[in-house]
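Not every chain of the complex is shown here; the ones you see sit where they belong.
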């Protein structure tokens, strides 16, 4: 049996719609009706978008969309799927398919030790021994679990029953679609930052995915992203 | 004062993302993982999409988006805005702007008479006299209301107070964004049809907008649209 | 024809579920599993709820519900219905019923003059003459519109066509249901306040409804309400 391990949580942008101008256009319809494209210029957009962000006028940030293909372990998706509003998901199914033998192992630089409390975690690096313990535990656990999984499947047990042995670091994949408002809400909670309004100390693995997503978001909506950062990373 | 009238409810597609293939891709991730593009062919997609539609697997129909610019009277938007899930709206504001003197008048072919009951309306054409009554009533009403509106504005009354006189056939505009699943739900309720599962007899004006929207939807997702029609116009 | 006028926007609480303890219980399940009732005391709850509010842990505020019967003019409901997430509505229909001749007139103390800009309205009281103009305009407008409405109905025109003449200050009623999190979001935007994070200057009429709703909310969730106010009236 060829069990594989990875530390690479990946987010790939599959598709996207609209840009910063769409936000200005949607906002201006409230005050000025349908706006001639040539009246729209980047400078005016910047001030307007910052105003909307600051004053929580959120709906203009919804006339757009991003689809991502995310590859990450189950425990990351468990947290991700709690984002319900304007998020759509389709994930690999452990009922309709046999899950491949791929498991997540934290990379060496992943902080392992909680130096805070359980209520307010503050993670710090572990020793080499601690990392080794985590690594060998996860590896042995994956081998054992996948071996049992395979044995059950070979003995005719249905996918959905056999997979009960698989650990939450089993790697999986999903398409996830959301609009800029929902993405900013996700980023405000799932990236590491100390902004005054709402400091955020998320789980390390989901933060890796969030950071990649933020790059795609920033690339497509640079003015909106700048206003988001300027206003303390609070979603409008 | 130059009051204007229109019978033209319009829907313009501003932007869109994704197509039928995106639905197959999202569905296949459940059973087959990430799919090589060259494995995807139209024939297989047709069967799959029909299967998803029939068995109410709705989420694959969410990884896409449409933005429309809709121009219609207030009473149409009142009904439209009751669609809450995965719909985003930005509309001309009667607080932040002075509403232009444009009002809706039903065209001659708009059925005027309810030959059913109030609970189960069944609309039929009116006589020429009845149409004339509707037309002259709406015209006079619009002139009177807009005259009062203007007078109040000229006397310093704020927009949001002065507009209280305006009738619900005042014309307005909005950007509306939704995904294919929400659009199909809208179409199932807001287009006229006698499909066995859920015959639908919507308000005539919203049906005009829905029909135009359906053309855009059909153009972008022809296979999905065909499956929607084939399965009794029930959204998955 | 007996046209009537009212300045009374009313909100009546029809039903409600749960209280402050439900919030603590839902939060504690994350960290301590199911909690014995006798371990829960008001003092601990206060600190916990304040912590949740401050750090935007919003979901514990969702395991509850309120149903209100709201009576207000159409233009208020137009704004209200833009609140989509975890709000449910059923309103009097102008298609399925004949709307009664009841119209909204602002009371004398309603600020009439916008001393700000259209983008940032700042309302101030009007003169006696200005109030008189508003009152007589709205009254004459209502009489004219309702007269046309009645005439069309008497001539066999369907409800949904005849009602197009009615102004947006026509009084209507709805049942509205929401949870505490959505209610706090509504209150943060629809009550007048100058809290640092997000000062809010809503339309006067919707603020009347919001204030009454806030009293009901405060009565049922006093600890949560206190934490909401303390944290700048920002919904978690």
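Which chain is which? They are A, B and C, in the order written, and residues in each are numbered from 1.
Note that a contact is a pair of C-beta atoms (placed from the backbone, for glycine too) under 8 Å apart; a residue touches a chain by one contact, two chains touch by 3 or more.
Just so you know, these numbers come straight off a predicted model, no measurement behind them.
Every protein chain here is a copy of the same sequence, 3 of them drawn, and the whole complex in this file adds up to 4 copies.
The rule is short, and it goes like this: only the chains that are shown with their structure count from here on.
Interface chain A/chain C: over half of the residue numbers present appear on both copies, so the contact uses mostly the same residues.
When each chain is reduced to the average of its Cα atoms, A sits farthest from chain C. If you average the Cα atoms of chain A and of chain B, the two centres end up 33 Å apart. Put simply, the C-alpha centre of chain A and that of chain C have 34 angstrom between them. Listed for chain C are residues 82, 85, 118-119, each touching two or more other chains. Chain B meets chain A in the complex at residues 14-18, 22, 25-27, 29-34, 59-60, 62-65, 67, 69, 86, 88-93, 96-97, 100, 173-175, 177, 179. On the chain C side of its complex with chain B, the touching residues are 73-75, 77-78, 81-82, 84-85, 87, 89, 94-97, 104, 106, 110-114, 118-119, 121, 123, 126, 129-130, 133-134, 137-138, 140-141, 144-145, 148, 151-152, 155-170, 203. By the touch rule above, chain C contacts chain A in their complex via residues 31, 55-56, 59, 82, 85, 118-119, 189, 197-198.
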